[in-house]
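I'd like to ask you about the structure that follows.
A protein chain is absent from this complex, but the other protein chains hold their places.
What follows is chain A.
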Amino acid sequence: MTDITPSIRQTVEETELPRRLKERVLDTVEDRDGVTAAEVREIADAVESRYIETRVDPLDPVGTVSAQSIGEPGTQMTMNTFHYAGVAEMDVTQGLPRLIELVDARKTPDTPVMHVFLEDEYGEEREKAHEVVWKIEATKILALGDISTNVADMVVRIDLNEDTLQERWPLMDDTTEIAGEIAETIEGSLGVQVTQQGTVLEFGPSEPSYRELLQLVEQLRDIVFKGIEDVSRVVIRREETDKGEEFVLYTEGSAYKKALNIEGVDASRTTCNNIHEVHKTLGIEAAREAIIDETMATLEEQGLGDVNIRHLMLVADIMTNDGTIQSIGRHGISGSKDSVLARAAFEVTVSHLLDAAIYGERDDLDGVIENVIVGKPVRLGTGDVNLRMGTTKSD
């Protein structure tokens, strides 16, 4: 054991190491016997040199490098939508279309899905897990029973399936009671009088009208009796996770905020592939994380998981830089650049120039594209260094 004297601490603190490495150096020194001050200095120096060797160089154009590192593998990705990793029952957009969707920051993805993890016993017991499933999956009338329309009496008759009722309302025992609840929902949303006989429900339009009767049936089909409207299907699977083997839910359709509030859902692990929903629910930092995770997952699925995650971080950081999610392209980052020339050179050239004239804009020629256009050296990378050979001898 070596005591960490203030002078040793001082030596370590003087290095350019980041916090975590300073701590590690100190810990290492503390664990060993009789380390002299000179040795500490040497250890610190050696660690510092290793650290500096792996650091990015100042004035490295990391943006371009990251853009290339994501764009280049794009040429190797497939266009097709394939099945979700492992879950053969679900189709999820993957490959290049998904990557484009992510950097476009679309309001809703092509195939919104959630990956719902469950808390404690909900994840362990199938019954409990199913309870959560029925709270998430939207239950519509077709799943509950048979509908028949009696044109002669102008009545819609719903024959509810008792087993299904029992299954979907596991906390209620009496099927008649459940049927009653369903009847109430129908009354509430269609504004009709429902007569109930056991598990058989009947209702019709207030005035006999064939058109109205058919319309009622149409509307009936859309009523959500239980669960979240946006989630059309939930697949339950037993999977090996960090917590051991447990039940995990995959949903088709997403409603992140609602899902997180459901009892039994583990909000700390549940994810959603709609970055805007994540943003609204958990904030911009979570959205940034979601962008990184989703792009990484897309690349990994295509066998391009070797792409350095730091590149994805940079893309996510610039997309979320102003506190909102900006897309990469004309409507987002490229369209909101300061420079008129840079915007004009990207897309919709003429209207940018005309607008610039009206608003009396100035182009300070700071960026890359502007300087290429006017034929000046770009202020980036080696162009950002102003070293000149001295005129006097220094000998």
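Simple rule for what comes next: contacts are C-beta pairs under 8 Å (C-beta built on N, C-alpha and C of every residue); 3 or more make two chains touch, one makes a residue touch a chain; residues count from 1.
One rule holds for everything that comes next: contacts and distances are computed from a predicted model.
Colleague: Which one, "Type 2 DNA topoisomerase 6 subunit B", "Alpha-ketoacid dehydrogenase subunit beta", "Thiamine pyrophosphate-dependent enzyme" or "DNA-directed RNA polymerase subunit Rpo1N", is the UniProt name for the chain you do not see?
Modeller: For the chain missing from the view, the UniProt record says "DNA-directed RNA polymerase subunit Rpo1N".
Colleague: Considering the complete complex, identify which of A:155, A:260 or A:353 is in touch with the unshown chain.
Modeller: Of all options in A:155, A:260 or A:353, contact with the hidden chain holds for A:353.
Colleague: Using the touch definition from the top, which of A:37, A:59 or A:200 touches the missing chain?
Modeller: Missing-chain contact among the listed residues: A:59.
Colleague: In terms of residues, what is the contact footprint of the unshown chain on chain A?
Modeller: Those residues of chain A that touch the unshown chain are 18, 21, 24-25, 28-29, 32, 35, 39, 42-43, 45-47, 49-75, 77-80, 82, 88-90, 96-97, 99-100, 103, 233, 235, 306-311, 313-315, 317-318, 321, 328-329, 332-336, 338, 340-341, 344-346, 349-351, 353-369, 372-376, 379-382, 384.
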